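Partial view: only certain chains, each at its native spot in the assembly.
Chains here go by letter, A and B, matching the order in which they are written, and residues are numbered from 1 within each.
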Amino acid sequence: MKSWGGRFAAQPDASAADFGRSIEIDAELAMEDIAGSLAHVAGLLRAGLLTPAEAEAIGGGLRSIADDVRDGSIVWDPAHEDIHMNVEMALAARIGPVAGKLHTGRSRNDQVATDLRLFLRRRIDDIDTAAFGLERALVSLALVHRDAVMPGHTHVQPAQPVLFAHHLLAYVEMLERDRGRFADALKRADLSPLGSGALAGAGFALDREATAEALGFSGVTHNSIDAVGDRDPVVESISAAALTMAHLSRLAEEIVWWTNPNFGFVRPADAWSTGSSMMPNKRNPDAAELIRGRTARVMGHLVTALTMLKGIMNTTTIIMIIIYAQLICTY
Amino acid sequence: MKSWGGRFAAQPDASAADFGRSIEIDAELAMEDIAGSLAHVAGLLRAGLLTPAEAEAIGGGLRSIADDVRDGSIVWDPAHEDIHMNVEMALAARIGPVAGKLHTGRSRNDQVATDLRLFLRRRIDDIDTAAFGLERALVSLALVHRDAVMPGHTHVQPAQPVLFAHHLLAYVEMLERDRGRFADALKRADLSPLGSGALAGAGFALDREATAEALGFSGVTHNSIDAVGDRDPVVESISAAALTMAHLSRLAEEIVWWTNPNFGFVRPADAWSTGSSMMPNKRNPDAAELIRGRTARVMGHLVTALTMLKGIMNTTTIIMIIIYAQLICTY
């Protein structure tokens, strides 16, 4: 537990520390935090603010932490409130006082803003890959059943015969729009906030463009006050996720009803159904049902994120939302 | 009140008709409905499904209705449930039975989908103009006060001095992203659904591309089932509106606090303040406060729209959301 130094008479209260702790959640940002720091170290070296030896020491320490994150051997210390503090403390433990030089020309605010954008980029990449996989699965299924005709419905009532393939390809259209929305969110988030400081810029002449390029950003943010406070990418991504889930929920709902023997259009694979010991006649399409519930969760996250954005935000809690939002991919 | 014809023994129940009526709300779509019909008439003429005389009669009737909408002289009949039925009935009253030929090759479903997209285009144009106007106002204010310094805040506590102009320009960054989001929503909605029929396509060979071009769309939708059911543009627009309002709310909140004499940074113009007869010392920045309340409404609309989308949608009610969403521009 850190003290805020001489001006503060007392140590932080234990329950205050508990209340503010986010390491259980933002540990997910570890690799992004390290990547951002490595790029910053290169910038400090270029600017002559670190000697080659210092840069090597800090870089080596960060890479060794990254190795331990990657192989799962790292253990974060709940006494340090968040992932940023944990990485700093681990670094100091490994390389000693030179670790403190990593602070030069960077504030926690532009560091967190950078981590968030890197994290979103990774998650959106994963989501896009999954969406493309689903599109291919739907197209394959459409090809296999290219001649199958089914009743098209409006208002849940049979309306006109349609090709089953045509019905499936409607979802491909939806997924294409969904992917476009995620790509547009990423496009707007693709600028490096590093160099924005706490809100008024950094006190050192660092080459922001070079650092941005090293991190794979297409450019740098233009206004430091906006850059450190901008959580639009989070909300925009969750909005895209909510629409995606609405589409998946619609598909899931169809599967659930079509499984009902009064329809009998589809029969879920054994491996994806659950039964009931009391009712051996049952064959429940559980996964499809779960998707509908997950949709409700993403909607809730969107409300949370927008409500936070409306007020004045706290970094830690907004990270929680992002972590939640990733659920749309892994669940 | 219309009857559904011979197969139905009874007239619609009066309270059922009341329950389903949307004309008070969707009257807003009148001009878009007429524009869509005029383009469809041209298409029917090209395809030889209308004679030149018929096309002239229907077109003339539609244009005369448009004139009456424009000058405010039209009176819609609540006995007809929605704007589409009202326009049809007004057309029949003006030109007689030939009005019925407007139905050829078009369903209510692709008609409504087209109207919605045209309506969104108009609203987004209005919103973009308003956002650009606000950007210019902020830049002008920044220029006037280019040397003013103010305390920059983090966590609502003074942090570092910043230029007032820098603070204002942060909002220009936000508005630029907001405009980008609306533009991206429009880009995805810029395809004509006409020709999709009820869900399985139209029964006549109409030139969809020509009609799309006449309506100013950049192309046509690719899957009829998706096209008639796609309400993504509505949700995506309200999502963009919710983020925009979150930004405006943040600005409004600053104005409210800065007006407080403990800050005294700004003094609202008399013409934009309200006082109190009981408390002559008061000077309330009412408009700024109202913006915060309006933000809550747009958030509510977003939840409404997403919840509707998750289930199986009803055209009438989704229109209500769009009409609401336009509030972000007019209020």
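FYI, a residue touches a chain if its C-beta (ideal position, glycine included) is under 8 Å from a C-beta of that chain, and two chains touch if they have at least 3 such contacts.
None of these values were measured; they are calculated from a predicted model.
Of the identical chains making up the complex in this file, 2 are positioned in the shown model, whereas the full set numbers 4.
Please note the rule applied: only the chains that are shown with their structure count from here on.
Chain copies chain A and chain B are related through a rotation whose angle, from the C-alpha fit, is 180° to the nearest 5.
Remark: chain A and chain B have CA centroids separated by 31 Å (rounded to whole angstrom). Here chain A touches chain B in the complex through residues 109, 152, 154-156, 159-162, 166-167, 169-174, 177, 180-181, 184, 188, 198-200, 221-226, 229-230, 232, 235-236, 239, 242-243, 246, 249-250, 253, 292, 295-296, 299, 302-303, 306-307, 309-310, 312, going by the rule given at the top.
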